[in-house]
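Starting off with a structure, shown below.
For this depiction, one protein chain was excluded, whereas all remaining protein chains were kept in their positions.
The letters A, B and C name the chains in turn, as written, and every chain counts its residues from 1.
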Amino acid sequence: MIKVSIAGGTGYTAGELLRILIHHPQVQIESVVSTTSVGVSLSSVHRDLLGETDLNFSDSIGSPDVLFLCLGHGISQKFLQKNDIPAKCKIIDLGNDFRLEPTFQNRTFVYGLCEQNKEAIKKADNIANPGCFATGILLALLPLANMKELKNEIHIHAITGSTGAGKKPGETTHFSYRDSNMSVYKAFDHQHLGEIKKTLSLDQAVSVPEIQFVPMRGDFTRGIFASVYTKWNGNMSDEEVITYYKDYYKDSPFVFVSDDNISLKEVVNTNKVLLHISFHNAYIHITSIIDNLTKGASGQAVQNMNLMCGFEETEGLHLKGSAF
Amino acid sequence: MIKVSIAGGTGYTAGELLRILIHHPQVQIESVVSTTSVGVSLSSVHRDLLGETDLNFSDSIGSPDVLFLCLGHGISQKFLQKNDIPAKCKIIDLGNDFRLEPTFQNRTFVYGLCEQNKEAIKKADNIANPGCFATGILLALLPLANMKELKNEIHIHAITGSTGAGKKPGETTHFSYRDSNMSVYKAFDHQHLGEIKKTLSLDQAVSVPEIQFVPMRGDFTRGIFASVYTKWNGNMSDEEVITYYKDYYKDSPFVFVSDDNISLKEVVNTNKVLLHISFHNAYIHITSIIDNLTKGASGQAVQNMNLMCGFEETEGLHLKGSAF
Amino acid sequence: MIKVSIAGGTGYTAGELLRILIHHPQVQIESVVSTTSVGVSLSSVHRDLLGETDLNFSDSIGSPDVLFLCLGHGISQKFLQKNDIPAKCKIIDLGNDFRLEPTFQNRTFVYGLCEQNKEAIKKADNIANPGCFATGILLALLPLANMKELKNEIHIHAITGSTGAGKKPGETTHFSYRDSNMSVYKAFDHQHLGEIKKTLSLDQAVSVPEIQFVPMRGDFTRGIFASVYTKWNGNMSDEEVITYYKDYYKDSPFVFVSDDNISLKEVVNTNKVLLHISFHNAYIHITSIIDNLTKGASGQAVQNMNLMCGFEETEGLHLKGSAF
Partner (left out) sequence: MIKVSIAGGTGYTAGELLRILIHHPQVQIESVVSTTSVGVSLSSVHRDLLGETDLNFSDSIGSPDVLFLCLGHGISQKFLQKNDIPAKCKIIDLGNDFRLEPTFQNRTFVYGLCEQNKEAIKKADNIANPGCFATGILLALLPLANMKELKNEIHIHAITGSTGAGKKPGETTHFSYRDSNMSVYKAFDHQHLGEIKKTLSLDQAVSVPEIQFVPMRGDFTRGIFASVYTKWNGNMSDEEVITYYKDYYKDSPFVFVSDDNISLKEVVNTNKVLLHISFHNAYIHITSIIDNLTKGASGQAVQNMNLMCGFEETEGLHLKGSAF
């Protein structure tokens, strides 16, 4: 049994962490910190938690074994500068402050993509939890990098749910705008490209090819659907490639290769990743689906915690999918 | 050909007015006023108007024949106090400032429910355009009032689309909240009850019965679905009542009584109203559907303009429904 | 550890049962029967189960301790006539065959509304699992019945998600029809009225008043939002009534009374029920929300199984809500 605290407790990823941690058999919630809602009940902000917890928001992290940072991008650094976190307290940062620049103060942050980095994570004291798009895209491409066949330009379209844009309401998350709508943003220039390229480069000696990535806003709340293709000129057969993928993920309890086409809701509200692989016109086409709030954020953070703390990787993450 | 101007030009009802007026054969748009966007093109705010108009927002109404006020509730009065509108300029107010208190300055506002008040509207110089819920509910009940059979308590649930809540984003119009969600607000206490009761009382000598009205937020953008029932102890047969409804609306070009059950999208993006009437357990049950932005706001405003200006009541309002 | 089987394994409620039972610590799945898909993997039909189970559909129930019937209404009887189920095998029927007529063959079916009938359920061998609308509405009204204050006519509108209509595609579950749409069906005449009235009558000596119930189809997949009101002329204060509700459900681990307004997604994908109570115009107004597939069907079935088998009532039902 460990004690965990959360900083930035009123946002979407904190709420999702709470939904998971409340039922985690090895975890006791020590403190949920908010700068704006101290003294207020968690369930008055995360309304679905009514009946699940009597905790209130606090202004202090207490003395946790693990601290989750659910702060906006750029704010995690400031938080660590301002607060004196004991060295023995493990930190899992859900923002992007330490994904590319892993050293800060006396801490070194390990990139928390469990499927690629499991041994390092088990020994880590600090984790930079991957971005949601990065997670979905990397899991589509890592086996190709691993077989040294990621040699050609990569083409990606990925559509995200609205929860990826956070809690603060704005023009593109207004229901009247977003419902039944579709749009592109940050085309060819999304900030997750950095961690995607860095991570792929670790897995293959040669340099990572160009990546063309068009992110889109979908009219659903949860999930990322990534469609990824690149020229295939390896000498494995189609079936051998699919087998390679299955082998690559055989010790990854949340990643599965589907022989049939996949649709987003097959993973929504779970920590699972589904991949489907097909071959056309000399291209390999990989579709990849995750829930952006679970595997793309808070679920993966718990998965990292499990590995760091010596628990079963899946502990507390046997989540019933919503399916519909 | 008349000249019209719009005050409050960046909001949803102004945008919808523009979508209709741009194609109205008798109308020339004189000016669209905004306090925040002067000099900016209309289509940069109402993005779907790209290619339909080259107008910019202005800081002056110019000299229109008809002025539409698309201001927030309570702001129309302030606007008239601050701006000197020529007496000969007709005014159609889409807010609720003059629905219950029709006299202001030297102007008297006629309640603009065309189906009930057509002759007065034809002679009016100023119109208080009805509220969206009020429109849907009144059109369900007016024939009963007219036959003096509105004697018993009235029970109403009505579900509205998100555009009824306006453009400013907030918690209950956040896509992540609203999508696939359902909630009640202002139960038994909605501000449209005033104009509903006042209007019904005009049509029957006896007093209006109690009205229990539960408004709900639906997870769609356009439309109001009202389900209305009241004890029926009149001495007409069911068929006679339905015939009475059809007769009552025979000169109303936008209101139709359906013999079959109705579903909201049968009127979305049109100025139409569909009613369906059935009898159960000694109750008469009327379902009523409108598009809150057209018949519930801007379409009805144009209908009023048509009547006031001597045009065909349906001019510019032959709108293709979206149906899906 | 018990063995359970499911008949009617390809439908929505069977899929939802599997999503729950797969992670239930006291359950082993013995057999999932289908007449159409024998030999096919469960995950080829319930696609989100990929990676969670390797089972195939079977043509035999095997020898389970508990058998769930997930058959269409009217088919459970036929199934029991055709198949010889050992007397010691407990049966939980998710259809409506035994809710009003509890005796069949040598079996007597106990109405499985756990919050009202817990002691009988604990001793039961056969359960008639309540209907989804009935569950949401009964939990709103039972405390009033219990205090003998259910004396006046009851007015209900309740909106259901599309999964309530089952898997077979049809006109009103076609996405092009249902999306952003709203409609009424079976107004004043829904088949769940029977079990609602029967259940309420058990809890109060006097007769149950008239119930006016308008069911609606919502454009979401999961959940029921019920808005219920009835004249309040008891002599408790508003606060005393609310306290009575909270006391009534204090031993019900899934039912909570919210002091704030509630919205449907606060319970979606959980077995929870939230109620909110307010008073207006001499009426008591209760809003009630459930997930139709979990608390309204398969979750409640597992809750019944837990009680019948002596497990914790909440075992396997600590479900993470989707919240968004």
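Everything below uses one rule, namely that a contact is a pair of C-beta atoms (placed from the backbone, for glycine too) under 8 Å apart; a residue touches a chain by one contact, two chains touch by 3 or more.
For clarity, every value in this text was computed on a predicted model and none was experimentally measured.
Colleague: Which one touches the absent chain: B:R99, B:K265 or B:K295?
Modeller: Reading the full complex, the residue touching the unseen chain is B:K265.
Colleague: Please identify which residue in A:V38, A:A187 or A:M236 touches the non-displayed chain.
Modeller: For the chain that is not drawn, the touching residue is A:A187.
Colleague: In the complete assembly, which of A:F79, A:Y111, A:F220 or A:F311 touches the absent chain?
Modeller: Touching the chain that is not displayed is residue A:F220.
Colleague: In the complete assembly, which of B:N96, B:Q116, B:T135 or B:T163 touches the absent chain?
Modeller: Considering all chains, including the one not shown, the answer is B:T163.
Colleague: On subunit B, where is the contact patch with the chain that was removed from view?
Modeller: Touch set of subunit B with respect to the missing chain: 12, 15-16, 19-20, 23, 44, 46-48, 50-51, 161-163, 179-180, 221-222, 254, 256, 258, 260, 262-263, 265-270, 272, 274, 293, 318-324.
Colleague: Provide the residue numbers of subunit A that touch the chain removed from this figure.
Modeller: 155, 157, 159, 176-177, 179-185, 187-189, 210, 212, 214, 216, 218-223, 225, 227, 229, 261-265, 268, 278, 280-281, 283, 285, 287, 324
Colleague: If you put the missing chain back, which residues of subunit C would it touch?
Modeller: Against the left-out chain, subunit C lists 12, 162-163, 165, 167, 169-171, 173-180, 219-221.
Quick note on the criterion: only the chains that are shown with their structure count from here on.
Colleague: Across all chain pairs, which one has the most C-beta contacts?
Modeller: Contact tally peaks for the chain pair B-C.
Colleague: From the C-alpha centres, identify the chain that is farthest from subunit B.
Modeller: The chain farthest from subunit B, judged by C-alpha centres, is A.
Colleague: Nearest chain to the global Cα centroid?
Modeller: Given all protein C-alpha atoms shown, the central chain works out to be C.
Colleague: Using mean C-alpha positions as chain centres, tell me how far subunit A is from subunit C in Å, no decimals.
Modeller: That pair's centroid distance is 34 Å.
Colleague: What is the distance in Å between the mean C-alpha positions of subunit B and subunit C?
Modeller: 40
Colleague: In angstrom, rounded to a whole number, how far apart do the mean CA points of subunit A and subunit B lie?
Modeller: The mean C-alpha positions of subunit A and subunit B differ by 46 Å.
Colleague: Among the residues of subunit B, pick out those that touch two or more other chains and give their numbers.
Modeller: Expected reply: 176-177, 179-180, 219-221.
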